[in-house]
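With one protein chain held back, the other chains of the complex are shown just where they sit.
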Amino acid sequence: MLLHLSTWIEVEDYLTRSQGLIIPIGSTEQHGPTGLIGTDAICAEAIARGVGDVTHALVAPTINVGMALHHTAFPGSVSLRPSTLILVISDYLTCWVRSGFSKFFFINGHGGNISTLKAAFAETYAVLADRNIANADQVQCRLANWFTCSSVYKLAKELYAHEEGSHATPSEVAVTQYLYPDAIKQATLASEVASGHPTYGAIDFRRRYPDGRMGSNPALATPEHGKQFYDLAVQELSHAYLEFLNQT
Amino acid sequence: MLLHLSTWIEVEDYLTRSQGLIIPIGSTEQHGPTGLIGTDAICAEAIARGVGDVTHALVAPTINVGMALHHTAFPGSVSLRPSTLILVISDYLTCWVRSGFSKFFFINGHGGNISTLKAAFAETYAVLADRNIANADQVQCRLANWFTCSSVYKLAKELYAHEEGSHATPSEVAVTQYLYPDAIKQATLASEVASGHPTYGAIDFRRRYPDGRMGSNPALATPEHGKQFYDLAVQELSHAYLEFLNQT
Amino acid sequence: MLLHLSTWIEVEDYLTRSQGLIIPIGSTEQHGPTGLIGTDAICAEAIARGVGDVTHALVAPTINVGMALHHTAFPGSVSLRPSTLILVISDYLTCWVRSGFSKFFFINGHGGNISTLKAAFAETYAVLADRNIANADQVQCRLANWFTCSSVYKLAKELYAHEEGSHATPSEVAVTQYLYPDAIKQATLASEVASGHPTYGAIDFRRRYPDGRMGSNPALATPEHGKQFYDLAVQELSHAYLEFLNQT
Amino acid sequence: MLLHLSTWIEVEDYLTRSQGLIIPIGSTEQHGPTGLIGTDAICAEAIARGVGDVTHALVAPTINVGMALHHTAFPGSVSLRPSTLILVISDYLTCWVRSGFSKFFFINGHGGNISTLKAAFAETYAVLADRNIANADQVQCRLANWFTCSSVYKLAKELYAHEEGSHATPSEVAVTQYLYPDAIKQATLASEVASGHPTYGAIDFRRRYPDGRMGSNPALATPEHGKQFYDLAVQELSHAYLEFLNQT
Amino acid sequence: MLLHLSTWIEVEDYLTRSQGLIIPIGSTEQHGPTGLIGTDAICAEAIARGVGDVTHALVAPTINVGMALHHTAFPGSVSLRPSTLILVISDYLTCWVRSGFSKFFFINGHGGNISTLKAAFAETYAVLADRNIANADQVQCRLANWFTCSSVYKLAKELYAHEEGSHATPSEVAVTQYLYPDAIKQATLASEVASGHPTYGAIDFRRRYPDGRMGSNPALATPEHGKQFYDLAVQELSHAYLEFLNQT
Partner (left out) sequence: MLLHLSTWIEVEDYLTRSQGLIIPIGSTEQHGPTGLIGTDAICAEAIARGVGDVTHALVAPTINVGMALHHTAFPGSVSLRPSTLILVISDYLTCWVRSGFSKFFFINGHGGNISTLKAAFAETYAVLADRNIANADQVQCRLANWFTCSSVYKLAKELYAHEEGSHATPSEVAVTQYLYPDAIKQATLASEVASGHPTYGAIDFRRRYPDGRMGSNPALATPEHGKQFYDLAVQELSHAYLEFLNQT
C-alpha cells in the first residue's frame, strides 16, 4: 500500500490496524561512469515497495535526495546538508506522529545517509517531546540498509568478491539494471580503480576517486543478479519490519 | 532525459549543451475522499517528464513533499515547514550551480508551494552570492504551475465549470486517473462541499473543510480528461521552458 | 489607536473588546530616481493608521524593512532574508497571541513581501501549535495589500494607464507626496523605462532596471492624487478589516 | 537626512562623502501604567533624527521591536528573540555594507537591547567575513544609549534622584511627553513601587513588578523635562557620532 | 561536588536538597605573548570548584570555549558564534531543568561572554516556556564574573594600578600561575602596549593590538598574587551563590 496512491480515508483506516510506516530514502549522486545518479533512491524505493507488498505496510514517498556532499564535485550530484536533512526528518515525523503513526522503518539505499539519519532520529525524539505531542515517547525509528542485509552481503561477496567495492558497487548497479533494463549504460571502465581512501570534502573526493567508483567493478553487474539481490533484500527486510512492529 | 537515470558523465556532456534543469515539485497531502495523497507530486512529475521529452531537457527527481501544513490534520498528509523548504531549495541549487546549471525551471503541482518557492528563490540568490559561487548572478529560477496553464484552466472551466473548485479538483484527479488507472477510488461524496473559506492553521482547515475538498467535485474526473490535461500542460510548459532557456 | 502610543493597561482593556490587531508592513528599498526609499513603509503605515481610526482598531508599529533582496544592489536598500522575516513574524505573533490577540490584519505596502508573508503565516500557525499556546488554533492572519485594492487599482489605471508600471509607481509616489510634501523629489527621468523582465537576484535586477523603475512614470504623481489613493485605500481596507473581524 | 525620505541616488551621492549610518533601535513593550508601549522606539528615533540633523548624517528607519522578552507577560508587549535579532542585524548590515556603508552608529533606547546588540555585532563581523564582502574588516558598529549619556544621567539624578528607577523612568516618559503631548496618560500610581529584583523570565517578571514599573515614579515627568533630556542627548550623541566617524 | 565525578544516583539525591548548579564558563583565546590560551577557562573552572567546595554545591563541567570571535586572528584562538552559544546554553538548560535544577549560577572568566550569556538567558527562558516544561517560570540564571568581584578588582588596582589593563591582565595571569606553576611563560614584552581601542572584527583587533594584550602588563603577575585573587574570588562568589540560592 503506497501512501501517495492512497486517500486520507484509507490512511485513517490503516491507522486502526497499524501505526507502522515504511520510508524509503536514497540519494541522487554520481555512481561512477556507468551507474545511475539515482541508484540509491531507485533501489531503496523498489525494495521498500516490495517489503510493503509482503507485509501489507504503508510505504511513504521516497526521500530521493540525501546526504551526499562528498559526491557533489561530480556534475548532477545533489545533497542536503546534514542540518537540513535533520529538519526534513523532524518535519515529516511531526506530521505523521500527529496523524497517529509511531513506528517508522527507514529503508535506506545510501551509506552516506546513515550518520545523519541516526542524528536526525535523536533530534526528532527531542523535538517531539518539546512539542508535547501525545505519545511522543512511544515513537520509534529504525534504520534498515538494504545493502547491509546479511543475505545481500553474502551474495555480493560470492558474485564479486573484492570487486564489490564500496561505491558504485556491482550489486546496486545490478538492482537498477533489473528495475530499469532500458537504462543500462555501457562505458569502458579503467582497469585501475581507486580504493581505500578516507572521505573528506567534495573536491578532495573527486581528486582521490577520479571516475567516482570506490574500489568497485560495476561491469560485473547483470539484471539477473539484480533480481536476486532485490528478492533477498525484500525477504530479509520484510522479516525485519515485522519484527520491529511486534517489538514493544 | 531523467537525472536519476543518467550517469555523471552524461550530465557533464549535457552541460556542454544546456544549463537548464527541470525540477518537478509536488506535495503529499490529502486530496479529499477520492483523491490520491500523492496527487500533486504525481501530476508534477509526469508533466515534467513529458516536458523533458519534448524539449530534450534534463529532469531532476521530484520534490514530493512540499508546503502543505494546512492539510496536516488529515492523516497521511505531510509537509515541510516553509523555512525548511527554503533550506532544501538552497541546498539543491548550491550543488547544481556548482555543477554548472544556471536555469532552473520548477514545474509545480501544488498551489500551497507557490509562496514558499518564491521566497526560496529570493533567499537562494542571496545565499549563492554569499558563497561566492562563480556566475551566481546568472542563476535564474522560474516557477511554472501546470494547473495555471491557460489551456488547462480553460479546459477545466469547460468541463467542470464551478465544480472545478480549488483543491482535490476534478482536473488534477483526472490526471492521476490517466496515469494510475488502477488507483481510481470510489466513494460517495457529500453533495454539499465546503467552499470559499480562508486558509489558516491545520486544525482550523479541517473544521472548515471536513472531507478535505475545497469546492470541488472530483467525481466528474475521467482518465480521458486526464490525458487531455496532461497533453495541454506538457505542450504549454514545453513552450514556456524553451522560452525561458532562450531568455537572457 | 496606536499600540506605541498606548499603555499596557489600555491594551488590556482593548482586548476585552477586540482581539484584532492591524500590522503595517512595508519595505526600505530604492523606488527609482525620484521615489523615496521608504515609500512602501510610509504608505502602509499611513493607510494602516487611517484604517485604525475608522475602525477603532489597534495599530502596531510598522515593520519597515521587508523582503526586498532583489533591490539591494541599489545603495540604501535593505532587506531581511525570507527565513529571517519568517522568524520575525513568528516571534511577534507568539508574543501577541500570548497577550490575547488572535486576528492579525497585515496592511502591506510592498509586493515583494507577499510570498514571504504567506509562508510566514503558515509557519507561524505550526509554531504556535508546537508551543501549545491556548487557542493557537483560533489564530488568523490576513494579508491586505493597499495597492491591490480594487478602487486603488481602478484609479491608477484611469490616471496613469500603462505608465502605472509595477515598481516606483506614480500611485505609491503620489501617496508619499501627499504625506510628505516637503520630500517631493525632482529629477529628469529617462523617457525609456525598462519593463517586463523577470526578477532574479539583486545584481541581475539592477542590470535589467538601471534606474530602478519597472515600467512606471512616477513624474505623473501629484499630492492630490495621493490623497485620493489614500482615501480609497483607507475606505476599502476598513471595510475589509471589519469583515475579517466578523468572520469566524 | 532620513534614509526613508531619500532616493537611492541621494544615498549614492551621500556615500561619496560619508560611510556613516545612524540606526535608531528601540522596543515595543510595557512602560508601566502611564508610559507608552513605544517609549523606547519613540525616544531613540527622535534623538537619532536630531543627531542626524546636527551632523548631516543619514538616519535609517527605526528598529522598533527589540529584545524585551521579559516584558511580554504584559499585554501588547512584543519582542524578538535574541537569535532573531542577531539575524536581523546581520541581514541589515550585509545589505548596507555591500552598498558601501562601514560605520554604523546605533542609537538605542532600551537597556534590554544592549547585550543582544553586542552579540549581534560580533556575529555580524564574522558573517561579513564569511561572505567575502570587500572591506568587511573595515566595518565598525558602535552602540550609543541615549539614557546613559552622562549629561542625561546627571539631569535625571538632579530632577528625580532615586525615583528615576530603571524602567518606565520619568526621564524617558518625559521625552515622550515632549514629543507626543497629546498622548500624556493619567493614572493613579501605587505609592509603593517594586524595585531591585533580578530579571528572569516573563511570567516571573510580572509577578515581581506587578504594574510594570521598576523603582520609578513617572508621575514626576513633564514635557519641559523631556525637551531638556532630548537636547542633552542630541548634543552629547552628536559629538560621539562625529568622534566615531573620525576614528580609524 | 563535581558533576562529572558524580553518579546519577548522587545527583538524584542532591536534587532533594538543592536545585542549584554552578556552571563555569571560560574561553580559549590568545592572552598575549605570555598568557595561556586557556586562561579564562582555567580561572573560571578553579574558582567554580572552590565555590562548590565551600557551599556544597554541584559544579558542572566547564564550558571552555565561549564567545571570543574578536581574538580569532591569533592562532589557536577559537570561538563559538553568539547564535551557537545561545543554542548551547538552551540545550544544556533544557536537560537540567527537566532533571529538576532551577537555579543556575554561571561563574564566568571572560568579559567577551557577558553579552551573549545575557542574551542566552533571555532566549532560554522563552524556549523553556515554549517547551511547556514544568516549573519553567521558576528557572533563574545568574551571571557572576570572578574578575569583577569587588575584592578582586580592589586588589588588582592595588597591585597593578593601570597596568592591570583589560585583557591578558596580570590578575588573571597570576591565577593561572598559581594553578599551573609549571606553565609560567617567559617572554620579553614590548614596553609599549596598545590600549583603549574599541573592539570590532578579528582582523581589525589584531591590527590594533598586535601582541594581543590590551593595556596590560602581565609581567607583574606572580603565583602568590594568584592565590590571593583565587581566595578572594572564591570567598566573594561563595557568598553570592548562597544569596542567590536563598532568594525567591
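Order as written gives the chain letters A, B, C, D and E; numbering starts at 1 within each chain.
Throughout what follows, a contact is a pair of C-beta atoms (placed from the backbone, for glycine too) under 8 Å apart; a residue touches a chain by one contact, two chains touch by 3 or more.
These numbers were taken from a predicted model, which means no experiment stands behind them.
Chemist: Missing chain touches which shown chains?
Modeler: A, B, D, E
Chemist: Which listed residue (E:A46, E:L80 or E:V175) would be found touching the missing chain in the intact complex?
Modeler: For the chain that is not drawn, the touching residue is E:L80.
Chemist: Of E:V88, E:L143, E:A219 or E:L245, which residue touches the hidden chain?
Modeler: Of the candidates E:V88, E:L143, E:A219 or E:L245, E:V88 is in touch with the missing chain.
Chemist: Identify the residue among E:I22, E:I37, E:A119 or E:A156 that touches the chain left out of the display.
Modeler: Residue touching the absent chain, from the options given: E:I37.
Chemist: If the missing chain were put back, which residues of chain A would it touch?
Modeler: On the chain A side, contact with the omitted chain comes from 67, 69-70, 81-83, 86-87, 112, 114-123, 125-126, 128-129, 136-142, 198, 200-204, 247.
Chemist: Touching residues of chain D against the unshown chain: what are they?
Modeler: 129-130, 132
Chemist: Give me the chain E residues in contact with the hidden chain, please.
Modeler: 2-12, 15, 28, 30-38, 41-42, 58, 60-62, 64-65, 72-81, 83-84, 87-88, 91-92, 95-96, 98-100, 180, 183, 185, 187, 212
Note that only the chains that are shown with their structure count from here on.
Chemist: Report the inter-centroid distance (CA atoms only) between chain B and chain C in whole Å.
Modeler: Centre separation, chain B to chain C: 29 Å.
Chemist: Going by the contact rule already set, what residues in chain C reach two or more other chains?
Modeler: Each of 81, 83, 87, 129-130, 132 in chain C touches at least two other chains.
Chemist: Viewed as a graph of touching chains, is the assembly arranged as a line, ring, star, complete set, or other?
Modeler: Its topology fits none of the listed shapes; call it other.
Chemist: By the document's touch rule, what are all the touching chain pairs in this structure?
Modeler: Chains touch in the following pairs: A-B, A-C, A-E, B-C, B-D, C-D, C-E, D-E.
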